[in-house]
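A single protein chain has been omitted from the complex, and every remaining protein chain is retained in its original position.
Labels A, B and C are assigned to the chains in the order they are written; within every chain, residues are numbered from 1.
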Amino acid sequence: MNKTEIIEKIEQGKIKMYEIENYFDKTESVEIRRIYIERQTGKKFDSIGSFTFDPNNVYGKNCENVIGGATLPIGIAGPLKVISDNANGEYYVPIATTEGALVASINRGAKTVSLSGGVNVISEYVGITRAPVFQVANIKEAKKFKIWFAKNYDLVKKIGEATDQYLDVIGYKIYTFGKNVWIRFNFDTKDAMGMNMAVVATQQMCDYIESKYKNIRTIAVSGNMCTDKKPALINSIEGRGRIIEAEAIIPNQILKKYLKTTADAIAEVNHIKTWMGSALAGSIGFNAHSANMVAGIFIATGQDPAHIVSTSMSYTNIESINNDLHINVKIPSLNVATVGGGTKLATQMECCDLMLTNTSSTLKEKRNINKTDKLAEITGACVLAGELSLHAAFASKNFVQAHQKYGRSTP
Amino acid sequence: MNKTEIIEKIEQGKIKMYEIENYFDKTESVEIRRIYIERQTGKKFDSIGSFTFDPNNVYGKNCENVIGGATLPIGIAGPLKVISDNANGEYYVPIATTEGALVASINRGAKTVSLSGGVNVISEYVGITRAPVFQVANIKEAKKFKIWFAKNYDLVKKIGEATDQYLDVIGYKIYTFGKNVWIRFNFDTKDAMGMNMAVVATQQMCDYIESKYKNIRTIAVSGNMCTDKKPALINSIEGRGRIIEAEAIIPNQILKKYLKTTADAIAEVNHIKTWMGSALAGSIGFNAHSANMVAGIFIATGQDPAHIVSTSMSYTNIESINNDLHINVKIPSLNVATVGGGTKLATQMECCDLMLTNTSSTLKEKRNINKTDKLAEITGACVLAGELSLHAAFASKNFVQAHQKYGRSTP
Amino acid sequence: MNKTEIIEKIEQGKIKMYEIENYFDKTESVEIRRIYIERQTGKKFDSIGSFTFDPNNVYGKNCENVIGGATLPIGIAGPLKVISDNANGEYYVPIATTEGALVASINRGAKTVSLSGGVNVISEYVGITRAPVFQVANIKEAKKFKIWFAKNYDLVKKIGEATDQYLDVIGYKIYTFGKNVWIRFNFDTKDAMGMNMAVVATQQMCDYIESKYKNIRTIAVSGNMCTDKKPALINSIEGRGRIIEAEAIIPNQILKKYLKTTADAIAEVNHIKTWMGSALAGSIGFNAHSANMVAGIFIATGQDPAHIVSTSMSYTNIESINNDLHINVKIPSLNVATVGGGTKLATQMECCDLMLTNTSSTLKEKRNINKTDKLAEITGACVLAGELSLHAAFASKNFVQAHQKYGRSTP
Partner (left out) sequence: MNKTEIIEKIEQGKIKMYEIENYFDKTESVEIRRIYIERQTGKKFDSIGSFTFDPNNVYGKNCENVIGGATLPIGIAGPLKVISDNANGEYYVPIATTEGALVASINRGAKTVSLSGGVNVISEYVGITRAPVFQVANIKEAKKFKIWFAKNYDLVKKIGEATDQYLDVIGYKIYTFGKNVWIRFNFDTKDAMGMNMAVVATQQMCDYIESKYKNIRTIAVSGNMCTDKKPALINSIEGRGRIIEAEAIIPNQILKKYLKTTADAIAEVNHIKTWMGSALAGSIGFNAHSANMVAGIFIATGQDPAHIVSTSMSYTNIESINNDLHINVKIPSLNVATVGGGTKLATQMECCDLMLTNTSSTLKEKRNINKTDKLAEITGACVLAGELSLHAAFASKNFVQAHQKYGRSTP
């Protein structure tokens, strides 16, 4: 069968789009599928057809029914000075974005914090979570099951861990309502984001529990107390993935020179806008635009962009102390990886590489660092830089001018 | 000055990275900047250097300090049958993603709903919002200002509208706390997402207010009651951008054949996982994974990915009525565009084009449709397809198998 | 039948407890029922038997199956200086409480603010709300119904208003999800809290809608978007009952003398505890203990104590400006009455009377004041006094000492 033939067969409904891989290799399949879609729509998709990843790596791992690639511009912010357990140097941060002024704004923040001694960051790994929900007969049985589970946790854990050499079950917490029982498992999935591993391990554990405990059934391998890709306070309170704390102090003089405003003015914006305004709006994120920095880095480095959601539940606090500015950012749920998922695609791998490289001529990193922690820490520092810059822009009223200069395109 | 010379000057700190555009054209600037970063990091970024957009369109509009492009695979889900005011046909949905199994899952949902008569969608445009925060002397003055503002709204509105021919100020709501006053403006920004226009108009209105009303000052042109890119209930309750309602009915037989489960089983998962589980987790999104579909479409079609945050606050309800499945999705805050922002970049424009093309041989669209409404409506339908598929996967327990087959890559 | 006979008949299951009123007058019924319960439990309830209200007023209005009264101590805080549209003077606030130190603490706050010029208060009446939920066939029908309702609102309103001469329907807002439609009605119920009237009017409007609009049915006369007696952000954002703003400025010297601390110290506590701590806890109330003041006043004056819930969603902001303390309190949902409900019982009526009496020898109230607004305004001022006092106690670390002195009883 040649390309034309298979396209005709798809059009006739004899073969399905996803079956192309049965007849052609991955690279050709992408082309054939695109041609088919071009014929269906009567349009040409030449740009989509031009991409850098290898289809052989993508199929069965990152995407199905591939027709080509989506390309976003990458802007560079930095160098950004970061001091943490795994980073110690100056880093360039790749931001994949189509929002004008964003990179310029982050860059301004990066410069300001770097000149002020850099951003101190601490990351704590609490692990990715998955919370299956089970059902037993009634509340008494739910209580009994909790006791049984506590006793049998080690066995269940072993079942979960047997599914993957890179996965450890590192804890759990049980919640009940009526006859329904949620077990929120925490997993250490090393340098992978781990949601896939976690789901496989969880299903095995669910099956095991069903086989060992009478009269229990799994309602869903995810019962939404995980909570994955929805804005949920359980993640803010318990943490999920990594908890990030980032901190910087900007001296009065640097503030004036580079951000054209004062610590008092910025702290006032932070109090009224970021704390009071967010509270009045019923927001569960108390920041200016942390989602922007996270989205830019996540798309560039191959992270799951749906995790922007939980990361947007971050907190930014700014104080003026003796006219210097003290800024803190907390991200209670940051999910990143340096292996697996999108991280191994062509541009994504290069962006990870770019971001993780210390370009300082003087600062040296420790020997045995964890590169995923490092990525998380630099991300946290970058969020802080962006938060600082936007808060300052509001305070100095040049926010609009920035948008007028960079962000505007005539519709 | 040649390329090598300018790179050296940057390395010597004599020229800044963003100043390259002063000496070279946009396309060359991207290359020079990338080479500079390669020298700084000692790495090669060939894939980043291969991209499809025209740097001349990007600089000053979508991104600064560009070094190249980030490319994600695009998978196709569909055809998806959508019936709404602006769509009436079968559409292919481009999903830019690196999460294995996602496109396959959406595709399964799309097939199921399309065979069942398609997804009915209603979109309501409430406009993008921006809420500056002002400060007056005290609560009495805040009350007075509210009265003044109501009287002068028409004048303020004119000032805002004068900033852009495509922008209308279509409403406002005032909130106060103490001496602080937030005015949440709603804007009609036509086919643009409109945040940029809105910010420019808002600043002009702020300036006008300050010039006309004694003793008021703008604290910030955005006071976080907008609420942009943070998960805030004000957007769920008041709506922001577009409010989407999507609906489908899946007959018993189709359910059994394509989703391998029953309406009762799926409805049970929906009630326990999506409503109860979300509530117990303190979630303000009651869905399974709407962020996934939205992220895939947003990145493919050039929307602002940070807006995934508010879109994730959606609701999915599933009922079993006479063994048929009734599914509803509500997205109270969907922000999309077909002009401006990332929508005019090469692959993004093609994806918009792709998604908006009716491929049905029998169904015809109306004549005068709004293509941005249409994009929003197809997005809503796609979210429903994805929600159906994942709920069904949980119910039929094949969720894990799907991940094992498609989603797995060895770290 | 004499008392003994009826008690025996109840014990034999021949007569039900609530049927006693069929044979005896209200006062005797209370006694008989108490004796019956005493026999059932083998205990004596003499204190419960001693009460001040007239059972004839209570039965069929405030309580059923009455056996007597519950008595709480009333402490007096004040005089509290309040300046508002309806209050202008010094007021004593009755606090019914069993929490030691509370009255002393409020009193301290009252003294401090009164010496500083009093509390400025503004109340805005937005009306009590009730949101029935209806169901139609699908989302299209829901949209049609919204249009129909907008056209027929005036007629529906008339139906509602016909149920009670004291009730006006003053507005509504429609929310939909799928085929379900919530209409959130706002009612002006004059000096009554109005929930009862509102429910009666709403049912009539529901019946009318069902009779006029084909294929609609009422799911529940309250669809929880009201939201009554649950902590819901819709009330914070839209307001419910009365929205209160209260404000005071405490000079440096008074602060030092009466609260033993500084404006800076209190503002720091406010920022870290009340804003940051609340946000991190996932709280939707940003205050120290507003529920305490509200509970004390509500129980004393005959308000519905379940409304403490929504009132606890209040905001307290404290700033230090030139070493003076500026404090603001916002309560977005305060539900109070001066007629109906518990307000006409003996001690409650006296407490209303007490609280509404201006005891200042110099300050004069306006002529035509609304006494329910006035009650709300004094309540708001009292919340501010209590918030100030507790924040100051934390700042000056004498919080614990206060509890040790007043709050302690040996278990």
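Keep in mind that, in the parts below, a residue touches a chain if its C-beta (ideal position, glycine included) is under 8 Å from a C-beta of that chain, and two chains touch if they have at least 3 such contacts.
Quick caveat: nothing in here was measured; it's all calculated off a predicted structure.
Interface note for the absent chain: among B:6, B:139, B:219 or B:233, the touching residue is B:233.
For the chain left out of this panel, the touching residue among B:167, B:193, B:280 or B:339 is B:280.
From the set C:116, C:138, C:262 or C:278, the residue in touch with the chain omitted from the display is C:278, counting the whole complex. Only one of A:241, A:282 or A:305 touches the absent chain when the whole complex is considered: A:282. The residue from C:234, C:318 or C:336 that touches the chain not shown here is C:234. Those residues of subunit A that touch the chain absent from the view are 120, 122, 138-140, 142-143, 175-179, 233-234, 237-238, 245-247, 282, 315, 317, 328, 330. On the side of subunit B, the interface with the absent chain consists of residues 233, 236-237, 271, 275-276, 278-282, 284, 286, 315, 317, using the contact rule stated above.
Rule of thumb we're sticking to: only the chains that are shown with their structure count from here on.
In terms of their C-alpha centroids, the spacing between subunit A and subunit B amounts to 17 Å. For subunit C, residues that reach two or more other chains under the stated contact definition are 233, 237, 282, 315, 317.
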